[in-house]
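Note that this complex is displayed minus one protein chain, with the remaining chains in position.
This part shows chain A:
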Amino acid sequence: MLINSKNIVHKMSRFYKLCVAIVLSLTLLVSSSQVKAQDAAAGGAPAADAAAPAGGGDVEKGKSLFTNNCAQCHAVTAEKVVGPGLKGIEERAPSKDWLHKWIRNSSALIASGDAYANQVFNANGKVQMSSFPNLSDADIDGILAYVDQASKPAAVASVAGADNTKNAGGAGGAGPSTGGPSELFTFVLVALLIVMLLVLGVLLAIVTILSKAVTPATADGTLAASSFGQRLKTGLSDAFNNPTLRSIVIWLFLLVVTKATIDGAYSVGVQQGYAPKQPIAYSHKLHAGQYKIDCNYCHTGAQKGKSATIPSANICMNCHGVIKKESPEIQKIYTAIEKNQPIEWVRVHNLPDLAYFNHAQHVNVGNVACQTCHGEIEKMEVVEQRSSLTMGWCIDCHRRTEVNTKDNAYYDKLVALHKKESKDALKVANIGGLECSKCHY
């Protein structure tokens, strides 16, 4: 009896240490998750001050006009895309006036019998250039100025620099997605720690048992007589019969299972990382990344309404009417048009019906970059769902994001009211961005 109780005391001290270790590890876990939250908050901050535009002027306007109207068919370099590269265009063309006429309505100029116009037309495989009757002389001059600037090597660098800041802004805005790896890292770290602690605990237990087995109690001769095997057996069965150890193991098991269940339950319906195979191997990396086609060119609804819209086949045909017609993937579009059967894309981002999301509110009004939610789409060969699209994710962003109130009279009253009450920036959450009926109705 005495020995037993002694043993228990002995073991207790060991397990006391084990317990302390577990408590310690839990504390670490909690504090690391706090660190994670701070990371995320810090990650969000650059998003706010990222989008400060550089000086305006003709070039700036010309750039946006170029991206929206010209970039689909022309490059600023000498490289031919659909139409010829625009490097040195002003030197090539007969006059600026000629360029104005040509850009506004090239077919009229060709029809008028203009020699250079016909030459350009024939040289480029007799492909009709779209007309832009809405562009003013100033607009066109702006575009030309931009082309001129962009085609010079130094200017290219500066433009690239601007692009970089833009990308950085996008990445900064994508707080949770950049937070992704660090989150994983913390998780792995904590998991390792727990495993190591468990191993440590088990080792300690084994050491205890073994030490008992190897060095029998000398005070009492009876025990010394038992064999090593027997002593090991007794030690193990003692450990199994020990209620404290048993309950700790059971509780640990239950905790782990509960945590796994809760995590599992939260991830039901979350399709983060979903990247289904599409009927046509369309590459955003090529179109948006390499050719820098503006997102709005194809996703025409993003500025206008709830749905950003998948482009209809006629939008593809704007370019693929002439480019890469023979590619088997593009032939699929031709088949669809000929058979009058729409292309059935697989939807990547699925919100449940109970949540209302409107692209125009975010893209047009909020001036949120597409990448903020969709990730670096311009680097994706196959589109995947980068964000979790959970309600927590939405709410996080609404808490963090400043309202784009610039030049928007709708917000004037709210801004004035907010300034009276607080010195902080006006966040979406301050103007009812967390209210239920903003998204659920």
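Basically, a contact is a pair of C-beta atoms (placed from the backbone, for glycine too) under 8 Å apart; a residue touches a chain by one contact, two chains touch by 3 or more; residues count from 1.
Following the convention adopted for this analysis, contacts and distances are computed from a predicted model.
The chain not displayed here is annotated in its UniProt record as "Quinol:cytochrome c oxidoreductase iron-sulfur protein", chosen from "4Fe-4S dicluster domain-containing protein", "Quinol:cytochrome c oxidoreductase iron-sulfur protein", "Na+/H+ antiporter subunit G" or "Phosphate ABC transporter ATP-binding protein".
The residue touching the chain not shown here, chosen from A:Leu99, A:Leu245 or A:Ile431, is A:Ile431. Looking at A:Ala360, A:Met380 or A:Ile395, the residue that reaches the missing chain in the full complex is A:Ala360. The omitted chain makes contact with just one of the residues A:Gly85, A:Gly289 or A:Gly305: A:Gly305.
Residues 268-269, 271, 274, 276, 300-301, 304-307, 309-315, 336-337, 340-347, 350, 352-354, 356, 358, 360-361, 364-365, 407-414, 417, 431-432, 435-438, 440-441 are the ones on chain A that touch the missing chain.
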